[in-house]
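Notes for the one structure printed next.
One protein chain is absent from this view; the other protein chains keep their places.
This part shows chain A:
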């Protein structure tokens, strides 16, 4: 390196996209964007594009529209918003349209080979931090920022300071990545990483599947993180091999790089974790809330609807029936996840246990459709947020758990420890 500044892989990604040799925290730079993706909540993107005098999308090959939040459209207004977006996609010759059959943006983009190490992607969704699980720089932006990228192919970024979170130890059977990240958020709190990036390292992270790693990077935004990162390894490259059709470069952090902060979490003895109403950092061990009666359980979303999540729910519910006072809603994260879950027999097991299967997509996570909560109801969700009113009524209570805890809870009709149902 020219001046001897030790750079992080994330800084190297930003520098490359800004056409610079090096960048350092605090600097404001303009970066070329490899992929700009819009979901169906954001007609404002097209409005802002037009308000800026936009006629033509700069590079339609680097744009995706994804209909996941309202899939399929639940109201005339939502249907109209999607209709206008489809027309925009056609007019502008935008390369990628994932319509209401496809699933959640954060699942279908990696599945489709549109995410690779070293890329810079922005999406109109805060959970775009997810793609750090593949060594990409992914960050959520608002509609107008996205419109700027459509028009110019670039966007300004402030280079973030980077926090390292080292996670160490083998997880107990029945304890999942979701429990790890809830524990971390509960300890560090919701504002721990505002304006900063988080890198996850350590033996636990190495052991986690790609699905599990995506849970860590996904939920890092719940601590305020701008982006998140896991150094790609052989597991990452094996996932990408059959999917990504273009060459890419895996960046690495220089030895001696100085992180803004470092934390160590030892998770060997970690119990299943629960975020209790109404904040995501209000986290306790399952033993503290066992027995709370639950009206509805949701297994799904961009942080809890992947194959591994549906698989563990099926293992727990095989040849059993959910509690008669509880509803179980299962939303696969994508069409591919649904197909794989059907082929593996998981959907059969879940249907027979009493689950309602909804189409791939965000489902009730945003409180718009497919299972909103009534006043006074208690919901358990594998999704990412339990803010007041998040899943329907402001007078409902939402608990966040892992898919294993959610499945055990549906079975008992009250918050339950899944470890008694997992034998390994």
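FYI, a contact is a pair of C-beta atoms (placed from the backbone, for glycine too) under 8 Å apart; a residue touches a chain by one contact, two chains touch by 3 or more; residues count from 1.
The criterion applied here is as follows: contacts and distances are computed from a predicted model.
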Listed names "3-isopropylmalate dehydratase small subunit", "Allophanate hydrolase, subunit", "(2Fe-2S)-binding protein" or "4Fe-4S ferredoxin", matching UniProt entry of the absent chain: "3-isopropylmalate dehydratase small subunit"
Sole contact to the chain not displayed, among A:212, A:367 or A:418: A:367
Touching the absent chain when the full complex is considered, from A:15, A:41, A:167 or A:317: A:41
Positions on chain A contacted by the hidden chain, ascending: 28, 41-44, 47-48, 51-54, 58, 69-70, 75, 77-78, 81, 124-126, 140-145, 148, 151-152, 156, 190-191, 194-195, 224, 226, 279, 366-368, 372, 385, 387-390, 392, 394
